[in-house]
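Dumping the structure here so I can ask a few things about it.
Every protein chain of the complex appears in place save one, which is left out.
Letters A, B, C and D mark the chains in the order given here, with residues in each chain numbered from 1 onward.
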Amino acid sequence: MESLRSDMYVTPGERVGEADKFEAGYGVCQINNILVATLVGTLVQEKSKGFGTKPTLKIKSAKYSEGHPLLPDIGSKVTAKVIRVTPRAASVEILVIDGKPVREVFKGTINQQDVRQTEVDKVEIYKCFALGDIVLAEVISLGDRHSYFLSTAKNELGVIHAKSKAGVVMMPVNWQEMLCPATNSKEFRKVAKES
Amino acid sequence: MGAITYGPLVRIDGEGAKTKERDVREDGRRWDELRPIYMRVGMLSTATGSGYFEGGGTKIFCAVHGPRPSASNYTIDGTMHCDVRWAQFSGREGAAGRQGDSMSEEERELSSSLQRTLASAVRLENYPKCRIDVSAFVLEDGGGGFAAVTTAASLALADAGVEMTDIMAGSTVAVIGKQLVVDPSAREEAIADGTVRVGFASQRAKVTDLMQNGEVDLEQFREAIKVCCTASAQVCGLMKECLVKKAKKWLKKRGRSEM
Amino acid sequence: MEAHKHSSASFTILRPKRLSDNAEPVSRLSHVPITSPGSVIPTEDHSVRARGTLLSCGESGNVLTATRAGVISRVNKLVMVMPLRSRYIPETGDVVVGRVVEIANKRYKMDVNATKHAFLLLTAINLPGGVHRRRNQEDELNMRQYFKEGDLVSAEVQERRKDGSVALHTRSLRYGKLSAGQLVTVQSELVKRAKKHFHELPCGVHTILGNNGFIFLSQTRKGAISLEMRRRIARVANSILALDSEFIAIGPDTIMDVYQTSLANGVEVKDMCTPDVVKSICVGARSMREAA
Amino acid sequence: MQFLSDAECEYIRNGAKDGIRSDGRAMLDIRPVTLETTVLPTASGSARVRIGKVTDILVGIKPEVAEPSQDFPDEGIISFTVECSSLASPDFVGRGGADLSAELGQLLTRLYTSPVTRELRRSLSIIKGKKCWILHIDALVLDSGGNLFGALSLAVRAALRVVILPRVIVIPGEADDDDEIEVDEEEFKMLERSRDAPIAVTLASQGDRGIYMADCTSEEESCATASITMGVSPLGKSCGAVSAGTGGIDLDTLSSMLKDAAQLGLEILDATDRFLKTDIDNRMSGAPIVPIGFFS
């Protein structure tokens, strides 16, 4: 098998191999049986994963670390700030995707049925999120024209940072309450379980 | 105000140049020679990617923003919006829109022309629900302004890490009498019988944008397109060099920070 | 490839005809009860007025007048005026061909040539493989996998709701996404409601005569479409358009008549749309209609 | 823009590979064109062009005496306004119509500012640098069923062929600058040089090498990947060309497209000139013209 030099730089449109020999990976696209680069960076060859599969060609992008997610995709873990709360859903701004801050803020929605796993029908959004909370969530669908649909159903998802009515950062008590250290009052949240 | 405008003063009439049958051009170039080109990428901080092109008197900044959430309807594929502007003092009469708001007809036409060229290579299907904004600004147009915009925009897109199946470059050929003049200066453009502008995708060898103004013979036209493509391919070569140089810098920097 | 190109292109310029040249003898229409806005509709006592009519005060008491041009239609005591030309008015049970224009909110919005978009609920379609189950959220997220924007779908009008919206369904194996064919649009009045709307014409062309005036043509058998078959489909399409411009009802018999006449007259497919040719090839179909 | 399903596009594309189109035409065939000149009694010249049963364009010309532009003192001015009637198609309502109008207007301007029409523009000059005719050409797109560029340029050209301008008498003044003009409303002349006017031909590629079609229907247009529109002068020169679509065209195909476009353009020019001969003769003889009417 031909080996590739590690410092082989490619630019978009450059031909990197044939489709019958390689799989197209990140930054590589197949056009009529030919694989071409779509990004600027170095060409990397990954060994085939199993018997009968082809080795994968991918680009180590110059601009972003490998596989940098520019966009929210189904399954991405996102950090978002709550900007609006209605009885049916909480609207959020997605600030971080898979640990990488975004350049452009995307809108997301956490619908009532996606807040938690059990007793979905009894969820009261006001008891789960408040304006300004920072929430850890997962993208479940590309959603409608305005926003991505997010879910906080898993245990480790939910509010990770919230200020009390007194304006003090609260401490989590259990999975649905947080404590304000200044006033000692408790407020309801869908709290993320710290891992 | 009742004022009479006389147009910018810097325009000097090029009368007589047409009759001069010389082997070289006013600026000493051969007919098929491009002006020296200077290119840079990634110099604008707020943009996702940016490109700067300078060739002869033509200077262009281009910025790419996004992919960002699209404000319009849900689209499975991403959308791309282009905005090309000429500075008031770019030396191109009538091209620049009136102050502030609306675009001139020409700017509007060129914006959609640029959109067409770029959309032919950008893999918009990889950017669902998103839009990519490409905005170009011509500081000075010393001829071949729009062709250069295509080049600068391609650089900016590549710099932004937007997935593209090709790199596009633009070039202009002017027809002066029987002579095909590659990469004409503003003065040569003004005296030309006709000009041909081509947007060219170098790897696929496809013409993605074509524009002809004035009057050109069919045979000249076909020849001019070929010449344009050759010139664009040359520019593409330089673009690749520029991008690879930048890529090396990035990767080196990243290598250090990851260590 | 080069062979079928570059035969000298055909280019014909026509002079428009005066309306009077085209006019038909009025007598032929005299047996049809046509009215125009403002005209009094002769009524018997206890008539019930319906669409297109207005009860107004005349010299001799109240009279029924027409509010639009069209044919007076009476069903028992109900009197209405049906417009000669209008957008498609859906009725329950109609077979239609529609185009998906938007997907939102568990439904496909369909253009069916009516004044409003009809809708096709996610629950009113057949899932692939014919499985019967409750539609879940996943189906909702995957709606584009069944029909996309722009797709042509044959469907049946399920009901007209009180608010004027129209629901469709495709819950039968013969309905669904249409592929490898061509759409011809005609005036919806010309497609009569019939027992059968899916026809296999003798020339091997399959037609779906949508009541809404969208007619879909394709090949009867599966597989690649031959050049000869494309010609036939094109000839059928042009036959339908000829009928449309001559305002003759469109059915398999009239289509085939025009088709055969054009073949017999040696008319090339592409020449089937000039007014003179259209007239000549529709003669048979016209007399056939009038006899019926 | 009409949007089609993938299946329909594929049908059209595969047909194109076989050299046959949905209406039975060959690739470079043009649908029958219905042309009528002098349809508007109030305009100095007018024409209506219909292609197929749908595309429908009305053009009227109104002349006016004005000052020539500084850059071209010895030429008259031809200015275009194109309006896409929002009655014609819901796509023309709002922005879509404005954009299309601008695009169509730009093409016409490009065609009629090119040097091939210089003599035509010069023939509109009255006193060099002082007075000239400005022809306001208003085009109305009544309905669109593809090939708007072709239909529009044909209508404009036909209207120019039959336009009549009142005779202008120059009354010399004392100084050079004091010349005055008088418009003679009795006597009219036709624009001889309008024979130079070009025609636009659009060829659309469906993405396959070497395959392209002329006079597309709107269905064909919406599944075309790229198209070029070229202005063809009566001498076979190109006088303005633009491309559309995002597909890109390879060089060989493009080259052969340009050749075919030029040839097709010449054929159309030739056919229209032959057709318009009687119209022009009638107009010259001053015979009264009764428009046929809109519902023909």
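Criterion: contacts are C-beta pairs under 8 Å (C-beta built on N, C-alpha and C of every residue); 3 or more make two chains touch, one makes a residue touch a chain.
Please note the rule applied: contacts and distances are computed from a predicted model.
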item	value
Undepicted complex member, UniProt protein name, chosen from "NADH dehydrogenase [ubiquinone] iron-sulfur protein 4, mitochondrial", "LSM complex subunit LSM3", "Ribosomal RNA-processing protein 43" or "Proteasome subunit alpha type-3"	"Ribosomal RNA-processing protein 43"
Residue, one of A:52, A:87, A:101 or A:167, that touches the chain absent here	A:101
Option touching the unshown chain, where A:54, A:145 or A:161 are the choices	A:161
Chain not shown: contacting residue from B:41, B:63 or B:196	B:63
Positions on chain B where the hidden chain makes contact	1-13, 43-47, 50, 57, 59, 61-63, 65-66, 68, 81, 83, 85, 87-92, 99-103, 133, 135-137, 139-142
Touching residues (missing chain, whole complex) on chain A	79, 81, 95-96, 99-102, 134, 161
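As a convention for this text, only the chains that are shown with their structure count from here on.
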item	value
Approximate Å spacing (C-alpha centroids) for the pair chain A, chain C	49
Chain centre separation in whole Å, for chain D relative to chain B (CA means)	29
Averaged-CA centre spacing for the pair chain D and chain C, given as whole angstrom	34
Touching two or more other chains - residues of chain A	144
Shared-contact residues (touching 2 or more other chains) in chain D	none
Of all residues in chain D, those that touch chain B in their complex	70, 99, 102-103, 105-106, 110, 114-116, 226, 228, 230, 233, 236-251, 254-255, 258-259, 262
In the complex with chain C, residue positions of chain D that touch it	3-8, 10-11, 14-15, 18-36, 50, 52-53, 210-211, 214, 219, 260, 264, 267-268, 271-272, 275, 292-293, 295-296
Touching residues on chain B, where the partner in the complex is chain A	48-49, 65-69, 72-74, 121, 123, 127-130, 158-161, 163-167, 201-204, 239-240, 243-244, 246-248, 250-251, 254
